[in-house]
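Pasting a structure below so you can have a look.
Yeah, one chain of the complex is gone here, protein chain that is, but the others are all in their spots.
Should a chain be cited, it is by its letter among A and B, assigned in written order, with residues numbered from 1 in that chain.
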Amino acid sequence: MKILVKGVGVGGLTVAYELLSHGLDVTVACPEGLAGSASWCAGGMLAPYCEGEHAPKIFEKLGLYGIQWWNNVLPEDVVRHGTLVLAPRRAHFELDRFAARTKGHSMLSADEIATLEPDLAGRFQRGLFFISEAHFDPRQALERLMIRLKQGGVSFIVSTEQEVLYDFVIDATGSSRLPLDRNLRGVRGEMLLIRTKDVHLSRPVRLLHPRIPLYVVPRKENIFMIGATMIESHNNRLMSVRSMMEFLNAAYALHPAFSEAEIIETGVGIRPAYANNFPRIERKQKFFFVNGFYRHGYLLAPEMARRIAHLVLHAESENEEL
Amino acid sequence: MRVHVNGEEVDVRASFLSDLLNELGFQGDWFATAVNNEFVARDEHASKRIEENDRIEVLSPMQGG
Partner (left out) sequence: MLRLYGQVISSRLLLGTAQYPSPAILEEAVRCSASNVITVSLRRETAGCAEGNRFYELMKRFRTYVLPNTAGCSSVKEAVLTAELARDLFKTNWIKLEVIGNQDTLQPDVFALVDATKILIEKGFEVFPYTTDDLSVASKLIEVGCKVLMPLCAPIGSAQGPRDTGCLRAMRASFPDIPLIVDAGVGRPSHAAMIMELGFDAILLNTAVAKAEDPVKMAKAFAQAIDAGRLGFQAGLLEPRDIAVSSTPVIGQAVFYEA
């Protein structure tokens, strides 16, 4: 059975990997390369509990499967150091609200925060620790997944015109389907990469703020990714001065030494989402469309990939919606 | 001709607002426009002449409280 996967974001590559591991003949079409997808600008936080704050209950279970999947496939990439959630003193009530709506955490004192992240000693009175969450560098993960696929015999092609040659075509082209799928909408996410040797973090830190919640994720080589999301817009223009100021203010609030960091990249990703912010698989004859990962591509792609593989192998006919 | 649309520089051929909106792919009833901080009503789009360096804002509905 020959299968064409369109798209090299996390949705496309995970489904290609899943199909390959079932011994199928997989080809991946990537006209624009890895850097074109929303996945390229992701934070890489594998945080099913934190994200559960605003997601339906089923999310947590599927997300834990996601962590497990990445840990099996790319064990050298996944860092299981948990997530630290902090709030400035004026917004401590946000911590209580967050704690009440999530599971899998413990409340930390100032001393416990200092033990976990020595560089943050004395800066925060209270925090939440989600011990079983993880993170990785999403770009490295995609690159490694691509290498694995190539090693397994998957060919990457530029053109997608030869769809007749395949038994199944899996469309994981994300936001490029916005004009074609009336139910999809774009949700803009912005990110900033900075580099400094003056601050060390070993896990993602989410800073709760009533107006500008955001997160800082440590990466290799003293790089930190600062991200915020949830702007209801498909506007893909570059990051605005206002966003940049908010990001930098928040980084400074987390640790003043960030003010000396170099700014190395800004990025904007348009995440496709359905009305319930949950992904969907739709089937039209030999075509499967998987889309609508919203801000949860890395967490939910493994589960959707598993389902598509199941559908392909058993050639069932119904649409799949979580 | 170079104009600014929502803060971004774009090159357009149109010399009237309605043509410019068409050229940039704005079709339908889901947006409103201003040129150089002056409101331009929908029925004036066709007669509104666009000049070099005009600042055009195109706004659409958004969630609000």
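Here, a contact is a pair of C-beta atoms (placed from the backbone, for glycine too) under 8 Å apart; a residue touches a chain by one contact, two chains touch by 3 or more.
Being a predicted model, the structure only gives us computed values, none of them experimental.
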item	value
Touching residue (missing chain; options A:G33, A:P118, A:G152 or A:P210)	A:P210
Residue numbers in chain A that touch the chain omitted from display	54-55, 100-101, 178-179, 182, 184-185, 210, 232-237, 273-277
Footprint left on chain B by the chain that the document does not show	5-8, 10, 24-34, 37-39, 41-42, 57-65
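Here, only the chains that are shown with their structure count from here on.
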item	value
Chain centre separation (chain A, chain B; CA means) in Å	35
Parts of chain B lying in touch with chain A, wherever the complex brings them together	6-8, 62-63
Of all residues in chain A, those that touch chain B in their complex	232-233, 237
